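This is the structure I want to talk about, given as structure tokens.
Omission of a single protein chain aside, the complex is shown with its protein chains in their original locations.
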Amino acid sequence: MAEPAPMWTVLVLPIVLGGLALFAASLNGVLTAVASGRRATLAEWAEPLRASARLLVRQRRTTFRADVVLRRVGIAGIVVAALLASVPTPLGGVAVADLPVGVVWFNAMEILLWALVWLTGWGGNSAFSLVGGYRFLAQALAYELPLMFALTAPPLAADSLRVGAIVQAQQDVWFALWMPLAFLVYLIGIVGVAFWGPLSPPAAADVAGGVTAELSGADRLVFLAGRYLMLAAGAAFAVPLFLGGGQGPLLPAWLWSLLKMAAVLAVLVWLRRFSLVRAERLMSWGWLVLLPVVLLQVLVVGVVVLLRG
Amino acid sequence: MWEVIAFWVLAVLAVASGIAVFRVDSMARATFLLLASFLFVAGEMLVLELHYLGALTVLMMTAEMAIMAVFMIMFMMNPAGLEPMEMVHNKRGALVISVAVFVALTAAALVVPWPERAAPHPSDATHQLGEAIMRDKMLVMMVVGVGLFATMVAATLLATARGRYGEHAAPSRPEPSPHAHAHHHHAGGDR
Amino acid sequence: MNLQVFLVLAAALFAAGLYGALSQQSIVMIMMGLELMINAVLVGAVAFWYYAWPQQADGQFLVLLAMVVMAIEMAMGFAATIAIFRARDVDMTDLAADLKG
Amino acid sequence: MGWYVPVMALAALGLALVGATYAIGLLVTVQRRPLVTPPFLAGGLPREHAVSRFHVRWYVVTLLFLAFDMEMVFMYPWAVVVAEVGVEAVVEMFTFLAVLLAGVVYVWREGGLRWT
Partner (left out) sequence: MDLISALRRAAFTRPNLLLVVAPGATGPRLAMERFTREHGWSLADTAADADALVEIGELDEPLTAVAEVLWRQLPRPAVRLSLGDEVGVGEALARLPERLRSWRPTDEPSEEWPEPPMADRAPDRDGLRLDVLRVPLGPVLPYWPAGLRLVVDMQGDVVQFAEVELLGVTGRTRPYWTGETRSAARRLDAAARLLGVAGWTAMSTRCQILRDRLLAGGTGTFVATEVDRLARRVRRSPLLGAMLRGLAPLPGLGDAHERLSNWLAEVARASTADEAGPPVAELLNVLPDVVFGAELSVVRLIVASLDLDIAEITEPSHGGISHG
């Protein structure tokens, strides 16, 4: 069992995750600019910084008789949950804490958003933000179980819940190659956890921004940053689980990890080009399509593990 | 050293949030105080190096308390506690009983000579658990599986209004609820 | 930090849950009290496994069972509450005491 | 216990970062006092408080999720010991899953997954 990692990793993780989140926000800004017919100049890449400055300068806002305590717990909690979710994620072999149950820990941290996003919606005492919070739970009931089973496949093949062991087990072939369905269901789950792209009805424009309908100023900045951090944490965790962590020719391990994380994150950000999915459709797809598919995948992995002996 | 401090801090917080659950007015706060109590207990498990059980408690309890919050908000009179009301009966009697139980249990805990640690700890508690589930606890898991299936069927039967065979088997076009045009002062509009 | 102290913590959580279950009127609040009592069972099981029988997994398995029992209790409790609420438009235990002897 | 010291440090650092953002906000903002207004209702005023008894339509799925979620309790330890225990582990776990999937099919046929 690897010994606990040195403390400097605690300082590196927020920098790496923050950088990935900023990259995701910039890429999203540029894709929107290109879709609107503008050229992808440096100003478009710097859009998130300008937006952050704007939100910091603006006055914060609350609704009357709103539950400010619960809303603040919801907003700040998402940032902390995203950071804690990346605890077992190794950057080229070194993680903040390579827990013996890294996969279960990541699953536990990402499910915290069930409580946190709903609290943000409830805390606004506003019809649109309340509807947004309940939409998040309706979606979560559809993608959460398939995501949990997708998270079970790599540990099954690596005989351990420790992320370091899962990376070792991918010496010859990456898990993404021989369990593609688990990888796909995992990515759908991550897009759902960060309510991004086709799964963004909890914060969609049709209900005036959903859970963000009453957020302004620093509250809005911390909430949207938390959402990007959670998307980055999910994309980053896909690398050790399915893409062989830091393994790759020529470049050092930590650089390979970073490149793969950025690539997965770019694909997830690109998903915003698609239209939304209604909660009712997602519910039947989740239970009647994703769940059997990922169970089949786990069965196949189990049989392969048995044959390999 | 860390362990003892962590234990005491988590223990006090767990009991405090457990008691606070029944003292707050807002149902949302009550539910998430209960979740906080569970998270502190999960912290206690991590202090005892039971990594799997600690993470599992956070995983399962967060989902359950989020669902609990949905039902609490649906069924409680004023969910946000904006108009505090007393929804209790014989509060004093309950207090006396629970304090008596606490004293009795604590006395038992301190008096009875519990068998101290007999054997060294397994290196990987999760592995030990997994081994047990697959071997001598397999029958229990099967019974639990059938129990869960029975729960799904029973809960669905109780909860759904329209059974598959009842008179409104097919969900017909929803009939309009009796709304007079000037509909906002209900006759029986109890708060 | 020994077995006795963990058991006192379990006793405290159990007493808090018992107080809640006895004093509240609404079915859903009583279920919150029951959940807190099962929380005490979790603490007790973990303490016994760590301090008394670490070589076999019965203590850990009891924690899993406690969680399963809690989930089944919640599912059935909510289903019953929905049924009563739909039939009688009320969720107070006092008004649903038909089976009382 | 050594594992969780960096984890707690990271959580504290996360809260510190959020606190710093709010502090910079207070330093830089044009108006420190937050604005208290009614909720945004497309230009209208609310007739009642939004925090109310929200009639969720998918409560049947929550009950199904509670029951099926308990499967995960056994799934993770199972994944760790499959290689050792061998065939009967896979057979047993997938009969367990088959029983639960039967429950899902039942709820689907009862119309639990459609709600409006």
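We just call them A, B, C and D in the order they show up, numbering each chain from 1.
The rule is short, and it goes like this: a residue touches a chain if its C-beta (ideal position, glycine included) is under 8 Å from a C-beta of that chain, and two chains touch if they have at least 3 such contacts.
Here the structure is a predicted model, which means the values were calculated and not measured.
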* Chain not shown, its touching partners among those shown -> A, B, C, D
* Structure fact -> Of B:4, B:107, B:143 or B:161, the residue that touches the missing chain is B:161
* To do: Could you tell me which of A:19, A:92, A:198 or A:248 touches the chain that is not displayed?
  => A:198
* Touch residues of chain B, complete complex, unshown partner -> 74, 78, 82-83, 161, 173-179, 181, 183-184, 186, 189-191
* Asked: If the missing chain were put back, which residues of chain C would it touch?
  -> 82, 85-86, 89
* **Missing-partner contacts on chain D, residue numbers** => 27-28, 30-31, 35-38, 40-50, 52-57, 116
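Going forward, only the chains that are shown with their structure count from here on.
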* For the pairs A-B and B-C, output the one whose chains share more C-beta pairs in contact. => B-C
* **Intercentroid distance (Cα basis), chain C paired with chain A, Å** => 33
* **Rounded Å distance, chain B centre to chain D centre (Cα mean)** => 15
* Asked: Can you list the chain D residues in contact with two or more other chains?
  -> 3-5, 49, 51, 54, 56, 59, 62-70, 72-74, 76, 79-80, 104, 114
* Shared interface positions of chain B, touching two or more other chains -> 3, 28, 51-52, 56, 59-60, 63-64, 67, 70-71, 73, 75-76, 80, 82, 124, 126, 129, 131, 133, 144, 148, 151-152, 155-157, 159
* Asked: Which residues of chain A touch chain B in their complex?
  -> 1, 65, 67, 69-70, 73, 99-101, 104-105, 107-109, 111-112, 114-115, 118-119, 122, 125, 134, 137, 144, 161
* Structure fact -> Per the touch rule above, chain B residues touching chain D in the complex are 2-3, 6, 28, 46-47, 49, 51-52, 56, 59-60, 63-64, 67, 70-71, 73-76, 79-80, 82, 124, 126-127, 129-131, 133-135, 138, 141-142, 144-146, 148-149, 151-153, 155-157, 159-160, 162-164, 171, 184
* To do: Using the touch rule from the top, collect the residues of chain B that touch chain C in their complex.
  => 3-4, 7, 11, 14-15, 18-19, 21-22, 30-31, 34, 37-38, 41, 44-45, 48, 50, 53, 56-57, 60, 64, 67-68, 71-72, 75-76, 87-91, 93-95, 97-99, 101-102, 105-106, 109-110, 114-122, 125, 128-129, 131-133, 137, 140, 144, 147-148, 151-152, 154-159, 161
